[in-house]
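Every protein chain of the complex appears in place save one, which is left out.
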């Protein structure tokens, strides 16, 4: 897929992990079934968020199209950490595997980290902090710096020695980013979907209440990445609306070290995005690793 | 423009003000020059935000296109309240005039309200709370409930007897909405643009840092309107991504009493949107006033 | 994909394009008019069952509902179409006769299915239900099919199930249509015989990635209709 020159051009380091490309799939947007199409494209693999126990997810309709985007409310459907780890080898594409976890209380996060701590197959853990926190009246773990510090501090202790990423939502992102860095996160994933709602005017009912993703949110995510990367000293992993090769460049210019490809992979081959990004680097006579924050 | 049946179909009441249609222009998106095209379309007129003194605004580039939207950073260019009031009669289309004001400190808001309090030509005032507040380290007046209460409380006293609207940003909108209601706002405009950034990958520089508007943000605004209208007992004025007649319906179903037409007016005739909305009402056999919250 | 041919069949539109690889009856494609760099809006592709495939040409039959299908209806030269997706009908050659039931645009996968059944020598009857005569026009493409319309303007007055005189005589039932119709078919057929239903859910990706297209299953929870379906054994579904 890549020749030697491209290998040099695209290689990047994230928290000491060597990645062949700066692209990784955004959690929840790439299934095992789609792995075949992305060999050589992604620098690491990041499966859908896993919770301690199996979750059935929300009843349909779960998705609705919006202008240049979509709203989803999947409800973290997943088989639970145990089954997940049983099937983890299916995700082996010869690149590092990052694992996304979420719980609804601090001890759930800790229990998840315990399960992952000894596993050699896993290179890093991403904490999905956008889930409702039962101990804080259903506000998310991103509701404020205190809540962020509490969960990351606990996970840091439970998951020693390997990189821990904190995935933050857009609301209050800079304050939460600072708190996450202080409590021991090694990198920050910025941002998750933006709370949104769709209504069907014909049936006059709510269609989907969930999170907005896709090209529509790119400028919001870009701002968050820009602001966060100026507020902290740890790497930023961009997520939100990345859809083209120049989008990847824009997020890296804004300050991201690696870039997650999410919703767009439903409608474009991620390989196309990498190709465009590589063409951009050629055109500019630069490399991926030089691009981060080169604004 | 409208026949009798349409008049009945479209009429709406907002804080005791009778409006011929539930559409009003969003502040900052309709100039005097464009007034000719909207006679009969808007139920009230709402000019661009006025500040105490003239503002030159930001240097260009001020706008950038994004997927299904745009980012702007106009910087509240306006001639100041005095000149604004001198030219106010130009906005007389025979429908109520609402005036949007902003200051960078509470006493500026109060001074603006003082100027408007006695003016018969004005039916209501919209406080644009998204501006940086110099007294709170540059955070906006929407930064939190305390700040919202302070400014609305002061304006309520300075602008007695006529409706006072508070225009809120998306971040923290429900808490701010409750605070605004408690401190005396008569209606809430929800939402303003969403903080965003665009980067030019060719020149590798920031293009525009500003606010995202247009169809892209519709699902976010819809969620805010839905949540706010369930949290307060005062009318909600929707703003954010309204682009079609069914969008108007969706916002009213979500809980809005009237709907602001903003960015889309740069690319579509507002009259088209009203026509589509009227067709929708025909199809559903309902009227605008029955639609609010009819979910 | 180059559109080779475009045809209006009553209320539906038929698009043909060249496709030589295998397609299983009941599989679908994700299609749209154009994506990047042309546009990100409309954003998602739309799922369509294959209507027919004759080793050189595949065809999609569709009904204009919203914006995505309206644009496909306007398309002249090219559309973006994925490779065949999902699990189609599982045909047991030893079981016959079979009944093919289509409700509205649910007629779509029955043509290619009927072609396969013929090739396998499984005898079968086709029953089609439509809103009115305009949509029923497509029935001409199914010689010998029994037709029902809700308004009685063509064929029997009633639903597709009303068009089946003797459901008991079939050893296999294959159905496609709106989910309420499928639920009715499932109830009518019972668990006597093979009953496979092609369900219709909103889809995001079509390849199992988004978990957006789920249907509730008997054993609890949800499964993705784009990879585990769209054709399900009726007994597996919770409705």
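Letters A, B and C mark the chains in the order given here, with residues in each chain numbered from 1 onward.
FYI, a contact is a pair of C-beta atoms (placed from the backbone, for glycine too) under 8 Å apart; a residue touches a chain by one contact, two chains touch by 3 or more.
This one's a predicted model, so the numbers in the text were calculated from it and none came from an experiment.
*Asks:* Based on the whole complex, identify which of B:103, B:215 or B:255 touches the chain you can't see.
*Replies:* Hidden-chain contact among the options goes to B:215.
*Asks:* Of B:9, B:29 or B:170, which one is in contact with the hidden chain?
*Replies:* Considering the complete complex, B:29 is the one touching the chain left out.
*Asks:* Just one of A:68, A:129, A:206 or A:238 touches the chain that is missing; which is it?
*Replies:* Per the contact definition at the top, the residue touching the missing chain is A:68.
*Asks:* Mind listing the chain A residues that contact the chain we can't see here?
*Replies:* So the residues of chain A touching the missing chain come out as 67-68, 215.
*Asks:* Touching the hidden chain in the full complex, which residues of chain C are there? Just list them.
*Replies:* Given the touch definition above, chain C has residues 37-42, 67, 70-71 touching the missing chain.
*Asks:* Could you please point out the chain B residues that touch the chain left off the display?
*Replies:* 28-34, 48, 54, 56-57, 59-70, 72, 74, 77, 214-216, 243-244, 263, 265-268
Methods note: only the chains that are shown with their structure count from here on.
*Asks:* Centre-to-centre on C-alpha atoms, which chain is most distant from chain C?
*Replies:* B
*Asks:* Give the identifier of the chain nearest to the protein's overall CA centre, each chain being represented by its own CA mean.
*Replies:* That would be chain A.
*Asks:* Averaging over Cα atoms per chain, report the distance between chain B and chain C in Å.
*Replies:* 46
*Asks:* Could you tell me the distance, in whole angstrom, between the mean C-alpha positions of chain A and chain B?
*Replies:* Chain centres of chain A and chain B, defined by C-alpha means, are spaced 34 Å apart.
*Asks:* Note the residues in chain A that touch 2 or more other chains, in rising order.
*Replies:* 66-69, 214-216, 243
*Asks:* What are the residue numbers in chain C that touch two or more other chains?
*Replies:* Answer for chain C, listing residues that touch two or more other chains: 40-41.
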